[in-house]
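Only a single protein chain was left out; the remaining protein chains are all shown in position.
And now, chain A:
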Amino acid sequence: MGGKFLFDGRPVPFEEGQTILEAARAAGHYIPHLCWHPDFPPHGSCKLCVVKVGGRHVSSCALPARDGMEVESNTPEINGERRALLQMLFVEGNHFCPSCEKSGNCQLQALAYELDMSSARFAHFYPDRPVDASHPDVLLDFNRCIFCELCVRASRDVDHKGVFALTGRGIRKHLVVNAESGRLADTDFAVSDRAADICPVGVILRKRVGFAVPIGERKYDEAAISSVAMEKGE
């Protein structure tokens, strides 16, 4: 029943069943994450929440805390691994931030800033997946998807619509819309859906509101994601 573990050398209490990430956050320690969201069960795809426990690298969003664990998170080794994961996500998609409406409000970008990523280093894939602008209120740019399945989960479990899915294997994995035509307009998706607001990056975008927020006032302009996420409980 509950107990304490060491998080970067500091004692953190936990309750039975809490994951390392949940308990650390409750104690005020931020752990980077992309596919984890407080309203949903862990997903385990992005691996940004990696921490070192007993010499092994584990996903803190999925691993239940145990008494006496020694957890390393904010170390050069672990942050280096996180940076490499971010770099892989950047080269897999077309992340041209200068023309992306999500810039300044994007978790992937904000984490890259947080973790001192100055370039993506690897060779770029430059995927070619056409935009879906069929829906009157929302457009989809599939080339920025990081496969967190938050939209899939929100649409299925909260909106009870099942609008989105991931399909394909390996590097060909991609987001699809569950309609025979494959077009968002041919689903019952609505701009008021939970899935419309959940994407941490710039895939699911509301139309006609892009670039409305001045530079300097966007979510991560003033403060780094490590503090914004803790303040807003994200």
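As a convention for this text, contacts are C-beta pairs under 8 Å (C-beta built on N, C-alpha and C of every residue); 3 or more make two chains touch, one makes a residue touch a chain; residues count from 1.
Going forward, contacts and distances are computed from a predicted model.
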| item | value |
| --- | --- |
| Protein name, per the UniProt record, of whichever chain is missing from view ("NADP oxidoreductase", "Cytochrome d ubiquinol oxidase subunit I", "Na+/H+ antiporter subunit E" or "Electron transfer flavoprotein subunit alpha") | "NADP oxidoreductase" |
| Selected from A:Thr19, A:Ser59, A:Ser73 or A:Gln109 as touching the chain missing from the view | A:Gln109 |
| Which of A:Phe7, A:Trp36, A:Phe90 or A:Phe142 contacts the chain that the document leaves out | A:Phe90 |
| For chain A, residues in touch with the removed chain | 90-91, 94-100, 103-104, 109, 112-114, 116, 118-121, 123-124, 126-128, 221-222, 224 |
